[in-house]
Every structure is written in C-alpha cells, then in structure tokens.
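Every protein chain but one is kept in place in this view of the complex.
We just call them A and B in the order they show up, numbering each chain from 1.
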Amino acid sequence: MDSQEKSYIEIDPARCKGCACCVVACPKDCIQIGSEINQMGYQFARFAVRQCIGCGLCFYTCPEFGAITVYTLPRKGE
Amino acid sequence: MQSMKHSIKHQKAGSLYATFERKGPGAKSSHYCPGCGHGTVHNLIAEAIDDLGIQDRVVFCSPVGCSVFAYYYLDVGNIQCAHGRAPAVASAIRRTHEEAIVISYQGDGDLAGIGLSQILHAANRGENITVLFINNAIYGMTGGQMAPTTILAQKTITTPAGRTAANEGFPLHMAELINTLQAPVFIERVSLGTAAKVMRARAAIRKALRYQTKKKGFSFVEILSPCPVNWKMTPVEARRWLENSLEPVFPPGNLRDLPNAAPAALGAPGAPGATGVSGATGAPRVPGVSGAPGEPATPGAAEPVISQKAATKSERDILEILGANSEPLPTGTVSLAEEQNVKIAGFGGQGVLSTGILLANCAIAEGLRTTWLPSYGAEMRGGTANASVNISHEAIGAPIVSQPNVLLALNLPSLDAFEETVRPGGHILVNSSLVPRQVRRGDLHAWYIPATDMANALGTVQIASVIMVTVYALISGAITIDTLRRVIPLSIKRKSLVDINLRAIDAGVAWHRQECCQDFGRPRLPHVSVAGGTAPGATSEEPPVASSQDPSA
Partner (left out) sequence: MAQHLLKGNEAVIYGALLGGATHYFGYPITPASEIAHAAADLFPRCGRQFLQAECEVSSISMLYGAAAAGARAITGSSGPGLSLMAEGLSYLAACELPSVVVDVQRAGPGLGYIWPEQADYNFIVHGAGHGSQSGVVLAPNSAQEMCDCAYRAFALAERYRCTVFILADAYIGQIMEPVELPVTLQANPVKEWALSGDAAGRGNLITSIFMKVEELEERNRLLQEKYQRMAEEIVDFEEVETADADYLFVAYGISSRLCHSALHELRRKGIRAGMLRPKTLFPFPGKRLQELAGQVAKIAVVELSSGQMVRDVRLAVAGRVPVELYNWMGGRVPSTTEIVQRLEDSLAAGPGRSR
C-alpha cells in the first residue's frame, strides 16, 4: 500500500478467521469485515478507512499469528 | 507493498515459526477457533521472548487442552505434559538447566482441576518458572464441559441447567489461592476482554518472564480468556460476556509484585517473600474479591536464599564420598564349624538392629559371607524388633532366619516368641537382667547373661546388646574379639561412644572367662542366673562351659 497516511495496517487474508476482534479494537474504526471469503471459508477483515494511528491494538487483540502487520512513519530523529 | 517511508511497527514475532510445518505443510493459520484467546496470548508470549532475547533458552511446557499444540507455533524448546503435570515437569527442567527460561502454559481444567496439587506445590517451592494460566471457565478441547472455574449459573454440557453451588461447589479462585503461599514473587490476574486489557496482559506476561530471567522466583499470571465456540457466542459477544460476567467473579489486578525479591537459586528452598505465618505476603489483595484470602502484608525484604546446588564435584570427590575407592580391611581367617543363623530380638532402643549390623560387619571383616535382615515398619515402631543375621563361608540363600541356631533374647517377649524356633543343639543367649524365666527346652544350650545390669554398671544401658554379642562371639567362634574391637570404632557414628562400647566388650569377655572357663571341657547344664540380675558370677553355683565346639554337650 503506497500510503500517504502516517500509519496503516496490512491484513493477510490467508491468516484471518474473521472474528472481528480487530474491528472492535480499532479506536478509529478503520477495519471492517469484508464480503469476500478466504481459502479457509472465512469472511476476512479488511483495512478500509485511512485514519490509522498505528496504535497496534488490532495487532495485539488478533488471535491469529501474523494476520495483521502495522506500519508507521518513523518519528523525527529515527 | 510497504512504502519507502514507512517502517514496520508491529509484526508476527520472530519466536513464532514462519509457517507451521508441525501443523501441516505450509500452514499459516492456527488450529484455534475464530476469536479464541489462546492465539492472542501466544502472540504476547512470543513478542516478550523476542524482546527479552531469550528465544534459545525457552522451554515451553504445553498442557493437555486446546493449547496442547502450542509447539506448532512457538519456535522454542517444547514439551507436551500429561494433564495437569506441567508445573512438576517444569520444576524438573528448571532443576536441570539453570539458565533455561521455563514456561508452564495451562488451562483451567489442567491447572485448577486435575493438576491442582502440582501447581500449588511448584508455587510453594518458589520454583523460578513462569506459569501462564488461561482461565476461560470451561473445558475447550473436550467440548464444553464444566471447569473448576465455571461460574455459578453458567451453563455447560455437564451443567446444562447452570452450575449450582449445592451440587458443583463454587468456582476456584486460583490467583487468590496462589496468593496464600509465601514463595511466589509475582501474581496477577489479567483479562482479554478489551484491547486495553490485552495491553495490561501483555505487560504482566513480560514482567513475569523478566523476573524469571532475573531468577527472582515463581510468577503466575491468570488470564481471563474467551472461548466463543463453547460459550456459544460470537467472538465479540464472548469478550463482552467476559467483561460483564467473568471479571466480576475473577477481578483483574495485581495480587503480588516483589520486584526486589532475591534471585532464587536453582531449586532454592528459600521463599523470597515475607515469613509471616499468615501465608499471605506481598501486594494488597484485589479489592472486591469475595473471600480473597490473606491480609495485605508489606512486601518484605527478601530472605537470603541458599542454593541447594552443591559445588561441582569431581569424579574423585564422588568416589571418595561414596567410599567406592576405599581400601578393603584385612580379613581374618575364622573357620566356621557351621553356618550361623542368628536371630537377635528385643524391644526398640536395645540396639537390636544395630547390633545385628555390628555382627554382620564383623563377619565381613572375617572374610565371611553375611546377610542382615530387619523386622521393619510398624512392627518395629510397635516396640519389638528383631534382626536376622546369617554368617557363612558359602553364598547365602534365604536371608530370613526362621530356624536360628543362635538366639539372642534381650527381653521376655523375644524369648517367648522365638524359643521354639531354635534348632536342636543351638544356643539361646538370654539377657537375664530382663528375662525372669529360664529356657524351657532341654535340647539346646542356654546362657544367662545379666547384660542390662552389666551395662548399667558401666554407665549406659544401651551397650547390653554389645555384651551379648561379645559372649556370642566367644561361644561360637564365628568372629574373634580382635575383630569386634577393630570393627566397633568403624561402625559407631558418635566417636564419644567408642570407648564405652570397647568396655562392653571387655565386660563380656570377663563374664565369659568367669562363667564359662573355670571348668573347661566338662559338659554342664545350661547356666542359670537369678532374674533381676546380679554381679556376674555371684550366683552361679554351676557355671557352664563353652560348648560351641562340642555340639553334643
């Protein structure tokens, strides 16, 4: 994703079971459950709204392994 | 697809395998149901392992339950444990590798049900391990049965109408139970109910593991975790129920945090907490927990911990400690007229068993074969004791002396019990100080030695049996007095008692000389001494003779 936002997340559809915990966890309502179905048969979550602040709550709440990756712009000095 | 400017802030931990080959070739997803709390906790553990730089050192103990397959995911040393036993397994791993980071990961059935004993004792020993307790108030793997932590009115497959206190009792509060113990250094209950609470769980897990790396001691984190499938809820509903129904019963919070606890040495017996008898130490209990045991105590200065691990011993040290390289004693050259089957019997405290050991040690010193077999257990504790000692030139078969050719009867019950078992022609040595009757049989040799009186005259009653053995040695010829003198100092632990024992031998020799050798060679009836004891020889009107060399006597 060639984002111009400060932060964004990537969701790996192959690892998501569509539990929606990330949807609830996100303080900016950036995540939605999509209508597509993955290979396991789950409607997986999608990063939909570009207001991500990179807080990582979706990442820490997610019960799967590596389904969510969080990206941010480096802070000044980094 | 990462832009040039962006960098990764959160990603799958390096301590998780890239793909989960143990689950299946190329597998990327977990085996957990959607919305299960286990995956969340696994992620938190893996991240902490990464950040603490301990991946190579971690040994992860999986329980029986849904998380039995944690080793699909965690790229660390893994062991799967029998149901509930992980804390015992972890304790032993800890005591094998001091630098290992040992994690016991357990569910509620595993830890609070079948393994309650193991968790309490590992915690109570203050094992330097980290226990992560996943409490979802239900059995997951077996399909939704009641757990020890199932709350009242909660419906499960085995409590279809809801758990009742009357039938199933109350849910167990494990964190509070652990908090009654002195040893643990960190006890906290956390919840996965909301994202913010997940972050608190993250902090607790990291702290528990960090304490372990600092060898502080036992840490316990109870994690309230959703089981949507068995709760029959959506993952989101499950988290709401967790917050609204489970958390009031199991309030999250820290129960103990002793950051200044002294490092627990390997297998340390010491408890880092305070030493009060109330048992509850450390941080204040969680407010609002009904029945939370113990009162707040000031986190005490840590007790010094003594390492059980002894200094490394060399092969030479160990051979020396065990006596494996000790030189043999020079052996005597006694020739036995016949195999000796000796029964020594008396009451507890008369040294019956130790006298038997002395006799057996003397036999070894004479270069003879020997066995010693005690009466033991409750029989011995009941007040009477006997020892069977065989002495032979040949390999000894049956070690039990059921038909002795020599009986040393130190009290009356012993004479009563064993007189009839002695083989015809054998010898009965009676402690006439305590036995108020004579030997009834006429087909054997009886010797009446006022051993207890003689021992008292020397200053201690305990050597009566040594006097008896000395007389036995003289009449049987099975061991020499020289050997007896040589062996006694080696077989007495308290060196201050050696002298009195040597004097007991002298007394036995003197008695034998006086009583048995005055009229050498003339067969006599068994010598009778007056019950109650008198000075040796004082009442002997008809002294006996040494007859062991002449069985026909």
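Definition applied: a contact is a pair of C-beta atoms (placed from the backbone, for glycine too) under 8 Å apart; a residue touches a chain by one contact, two chains touch by 3 or more.
Only a predicted model underlies this, so the values are computations on that prediction, with no experimental measurement involved.
Colleague: What chains on display are touched by the one that is not shown?
Modeller: B
Colleague: Just one of B:18, B:196 or B:400 touches the chain that is missing; which is it?
Modeller: B:400
Colleague: Using the document's definition of touch, tell me which of B:27, B:52 or B:79 contacts the absent chain.
Modeller: For the chain that is not drawn, the touching residue is B:79.
Colleague: Which residue from B:249, B:357, B:492 or B:510 sits in contact with the chain not drawn here?
Modeller: Going through B:249, B:357, B:492 or B:510 one by one, B:357 is the residue touching the chain not shown.
Colleague: Given the contact definition stated above, which residue among B:43, B:118 or B:135 touches the chain not shown here?
Modeller: Looking across B:43, B:118 or B:135, the contact with the absent chain belongs to B:118.
Colleague: In the complete assembly, which of B:95, B:214 or B:441 touches the absent chain?
Modeller: That would be B:95, which touches the missing chain.
Colleague: Of the residues in subunit B, which ones touch the absent chain?
Modeller: These residues of subunit B touch the chain that is not shown: 22, 55-59, 61-62, 68-69, 71, 75-82, 85, 88-93, 95-97, 99-102, 117-118, 121, 267, 308-313, 315, 317-319, 321-329, 357, 360-361, 364, 369-374, 376-378, 395-400, 402-403.
The definition used in the following text is that only the chains that are shown with their structure count from here on.
Colleague: Report, in whole Å, the distance between the mean C-alpha point of subunit A and the mean C-alpha point of subunit B.
Modeller: Result: the chain centres lie 53 Å from each other.
Colleague: Any idea which subunit A residues touch subunit B in the complex?
Modeller: 1-3, 7-8, 10, 12, 14-15, 17-21, 23-25, 40, 42, 54, 56-66, 68-74
Colleague: Can you list the residues on subunit B that touch subunit A in the complex?
Modeller: Going through subunit B, the ones touching subunit A are 1-3, 5-12, 16, 20, 28-30, 32-40, 42-44, 73, 192, 194-196, 198-199, 202, 228, 234-236, 239.
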